[in-house]
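Certain chains of the assembly are absent from this excerpt, and the rest are unmoved.
Each chain carries a letter (A, B and C) given by its place in the written order, and its residues are counted from 1.
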Amino acid sequence: MDRDDWHSPVSTLADGSILIRGYPIAELIEHLAFSEAVYLVLRGEVPSRAEATLFDACLCAILDYAMGPAPYAARVVASANPQLVPALAAGVLAQGAYAASPQDAGEFIAGALEKWRSQGRGVEDVATAVVDEVVREGRRIPGFGRPSNHEPDERAAALERVMRSSGKWGEASELYTAIHRRWLERTGKKLVINVDGMLAVALTELGFRPLEMGGVAALSFLPGIIANAVEEIISGVKIRQIPGLRYTGPKKRHLDDRRG
Amino acid sequence: MDRDDWHSPVSTLADGSILIRGYPIAELIEHLAFSEAVYLVLRGEVPSRAEATLFDACLCAILDYAMGPAPYAARVVASANPQLVPALAAGVLAQGAYAASPQDAGEFIAGALEKWRSQGRGVEDVATAVVDEVVREGRRIPGFGRPSNHEPDERAAALERVMRSSGKWGEASELYTAIHRRWLERTGKKLVINVDGMLAVALTELGFRPLEMGGVAALSFLPGIIANAVEEIISGVKIRQIPGLRYTGPKKRHLDDRRG
Amino acid sequence: MDRDDWHSPVSTLADGSILIRGYPIAELIEHLAFSEAVYLVLRGEVPSRAEATLFDACLCAILDYAMGPAPYAARVVASANPQLVPALAAGVLAQGAYAASPQDAGEFIAGALEKWRSQGRGVEDVATAVVDEVVREGRRIPGFGRPSNHEPDERAAALERVMRSSGKWGEASELYTAIHRRWLERTGKKLVINVDGMLAVALTELGFRPLEMGGVAALSFLPGIIANAVEEIISGVKIRQIPGLRYTGPKKRHLDDRRG
């Protein structure tokens, strides 16, 4: 695509009215839930009732986590620059390889589904083949494991219940959980499916591309960042510094005057 | 507040379970719409049905605007650094004095309401006093006027309809619209109430503080930023440059060798 | 200015060569110090020897401060998203009203200089008039005071020595220090001139506009942010959380099933 060619399928102005994926925005304001409008903006169509129910569950999957890095960074920034927007941006940046990145699991699931579809074997056979390959290559499976313990992840479990009750437990769900079972047997490890893994399953069932899953995580992450940034600004704390910081550099020394 | 004293009312870990404003997160995932969960995170309580309806309308008020600065900046960043998170952060930063800042109108409304409550006069008298003061001091009223035209703002109109139908058209709404009518009479100008102004009215009726209104705008802004950033990354366009850029600096010239 | 009219005086491409303020970039790479090139990019001309000496001192004025908010935020972000660029951006955002903002003092100085030039009185008279006005209006003077103590600021003192030795101690310096002396007498307070204040004086003497001073501070801030972000990424620490965080929200409670 040419770098001077700008086009977007998301929205336009027509006769003085904003159309979002074709719909006048006033209709969305009056008749859609926010989660339905987000789904429309990202996926291009208004969700069915079952899709909307599951998508609401996905958007509620993160929210806040006793001040993990995202609200933490937002508060530190706000303590020097007491404005909302820079603090929110700093919080958004604290999302990546170690936190809230369902897109990695989403890409893994997309690859496994493609293998299933191209090979025509049963789900257990495909799961075995996938696990064999992962173990042989010494790779980890995105979405397995929690930093601190081996208990089931309450958020993953809740997402699974909503998938089942809304009739959206489908092929991606069957395949990823079969891979998980097979991987536990094969490796003897005890890692559970974490919230990133199950969020990737649910969003795959809803048709989201892996890259878009990071966007859903960013939306789900934002409320806790906002609430903490507001608290910090209102508290008036100035200049947070790192508690218990140790200095590991050289002892005091002096320059010879190198300039003159 | 002490800079080493960290505390938050938003969430905690208790017995291995995440509590959001006291509620186990699994219950929120299974039973709340995203807009209800956002309201809970920001305001501390689950909204009533009427509050949830109006808050959904508020969250749908921006969404996307034929690629205004926020998705525009996100796309430019993604064309050099094709990753989602930096592009989203750049988009979030494009929110301020000239775009999507209901908090300015929110502060104006809070000041006018305080005047009303402290003075005990009728709404029209307060509106007159407020307009007199604004005109005398040569200030503008945040939330009046649209960049390009004098047509009613379809988004403001839709928000007003939802406020009225959900029974949330209250004191802030009466006062701000009275100020608008009085200001039109007094100045002879034709500026309409824009989406920032009516969003500030609606969020005031819901009990939001001005600073939190910027957070709601950031959430409403984010879906269009995500959709555009994803499109840009998938398109593979590299290195957007400014079309039609004119150079206004000096003609070609040379340094004497100043170093040696 | 029209929103479709893009122009820049900074650089252009001419005959396949990049011109920076008119100079071929290869000449700058071969013959200028970085501080001279920065001065050229920002101010449009190559600095004299004395200007370059003072500008070097200005750029060295911040560097790092035992991990203040900027490197702190960068490290927190890197602990979740172990990449350099997002961490640097988070650090840059931690610059504002409470940290590294010489532009506020720069605007104050510009206003005081204008008063001096328009009134034609002696420096002591102008300083007295400025302090009278500030005290009467209950305002603070940007650049006075340090968070933790009343000792002279070693950075401000070093900047003053370089200004004097490079022959750049001029009208802004005389006026701002006269205002400081007068303000101490008038209020009986003991606040010293801090680094932001003296940096604003030095940059005013060099012809910088207040807005540009924030850019110089951002450059001076960045080395410490980079060094700390690199350390954090290489350390491999995952998911920094706030130490000693207290939860101040409600006790555990349950939703009635509000959805169905």
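The rule we apply is simple: a residue touches a chain if its C-beta (ideal position, glycine included) is under 8 Å from a C-beta of that chain, and two chains touch if they have at least 3 such contacts.
This is a predicted model, so every value here is computed, not measured.
Complete-complex copy count for the single protein sequence, taken from this structure file and not limited to the 3 chains in place, is 4.
We adopt the following convention: only the chains that are shown with their structure count from here on.
One copy, chain A, sits rotated relative to the other, chain C; on C-alpha atoms the angle is 180 degrees to the nearest 5. Look at the contact of chain B with chain C and you find the same residues on each copy: over half of the numbers used there are shared.
Taking each chain's centre as the mean of its CA atoms, A is the chain most distant from chain C. Averaged C-alpha coordinates give centres for chain A and chain B that are 23 Å from one another. Each chain gets a centre from the mean of its Cα atoms; for chain B and chain C, those two points are 28 Å apart. Within chain A, residues 66-67, 75, 79, 86, 89-90, 93, 95-96, 238-241, 243 each touch two or more of the remaining chains.
On chain C, the positions that touch chain B within their shared complex are 4-12, 14, 19, 21-24, 27-28, 30-33, 36, 44, 46, 81, 85-86, 89, 242-255, 257-259. Remark: chain B residues 1-6, 8-13, 16-18, 20, 24-30, 32-35, 37-38, 41-42, 55-57, 59-61, 63-67, 71, 75, 79, 84-86, 88-90, 92-93, 95-96, 103, 149, 151, 154-155, 157-159, 161-162, 209, 211-212, 214-215, 218-220, 222-224, 226-231, 233-241, 243 touch chain A in the complex. Listed in rising order, the residues of chain A touching chain C in the complex are 66-70, 72-73, 75-77, 79-83, 86-87, 89-90, 93-100, 147, 238-245, 247.
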